[in-house]
Structure formats: C-alpha cells, structure tokens
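A short write-up of the structure that comes next.
One protein chain is absent from this view; the other protein chains keep their places.
== subunit A ==
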Amino acid sequence: CMAHPRRIKMVAQQIRREVGEMLIKDKVLMQAILPEAALGADLYLSSVTTISDVEISRDLQVAKIYISVFGDERGKEIAIEGLKSREKYVRMQLGKRMKLRLTPEVRFIADDSFERGARVIKLLDRLKEEAERKERGETIPDRSDDEDSDFDDDDEEIIFVE
C-alpha cells in the first residue's frame, strides 16, 4: 500500500542522514570504501564519498541510494564496489537504527551528475568569458589543451550549431 508523499520524503531524508553518518563513522563501511582505513590511514583521504540523493519507492520497500565519489578512477571503482558488496549490512544497520515496519531493500547506484554539472558550468563560464572578450575586442587564446585530466571525458566533441 502506498504511503503518503510527505512520509516518503521524510523516510528518504532520514535514510540519507543515517547512511551519511555511517559512511563517516562506521568502521565496516569505511574499510569498504577506503581499504587503507584498515591500515589506519583514514585521516588523509584519497577519495571522498558522499550521498547525492536517496530515492525510495512509494511503498517504502526499495531505497535507491545515489553515491558520488570524488577521486581517481581506481578510487571510484573501489568505493562503489565496496559499497555494493555491503548492501545487506547497510540494510541491517538501517533496521537497527530506524523504527520501520519493513526495512527497505538498499541499492547503491553510482552517480556522476555532479561531474556532469560541473563540466557544463565550466563550459558555460568559458563561453561567457569568450563572449566578453570578443566584445572588448581582444583575441581569444587557444584553450584546446586546457582541459582537466581529472574527469572522464566521454563526450568531448561538442558540436556548436550556428
């Protein structure tokens, strides 16, 4: 049976708080995300994992947790794989911490919306800057080799339609 939309939002927010806290404080999850935490090197991080969103189904049975990882490729893979292997543990912990009739099934999904958004904003800023420079009559420097090598550039070719 379907829950009230307000309750769905509240449960999603509470799951977000609980899992967010667990990502920082829970030893098992920390070691799943950052293997070097087991060795004790958990103060200086090589990757930062955050929850970008939690979506829960209308009958409160399935919770999709979108995870965003900041770091290099290997760090991202390790973090996502580690979290996916701990889905049942997270479900158990949620059941202990929250008073729900049925604890929702937890699914972790990798989310790169932050990166895409940052990339779009950067492109828009650059376009704006070039437009301003054109107005002032300056020459536009060649920016073709100015790209960040941090992000995954799958769709590098941008087609300008005039």
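Odds and ends about this structure:
The definition used in the following text is that a contact is a pair of C-beta atoms (placed from the backbone, for glycine too) under 8 Å apart; a residue touches a chain by one contact, two chains touch by 3 or more; residues count from 1.
We take it that contacts and distances are computed from a predicted model.
You can't see one chain of this complex, but its UniProt record names it "Ribosomal protein S11", from the set "Ribosomal protein S11", "Tubulin epsilon chain", "GPI-anchor transamidase" or "Phosphatidylinositol-glycan biosynthesis class F protein".
Summary of contacts with the chain left out: across A:Arg7, A:Arg74 or A:Lys134, the touching residue is A:Arg7. The set of subunit A residues touching the chain not shown comprises 7, 10-11, 14, 17, 20-21, 23-25, 42-46, 48, 50-52, 68, 70, 97-100, 114-115, 118, 122, 148, 150.
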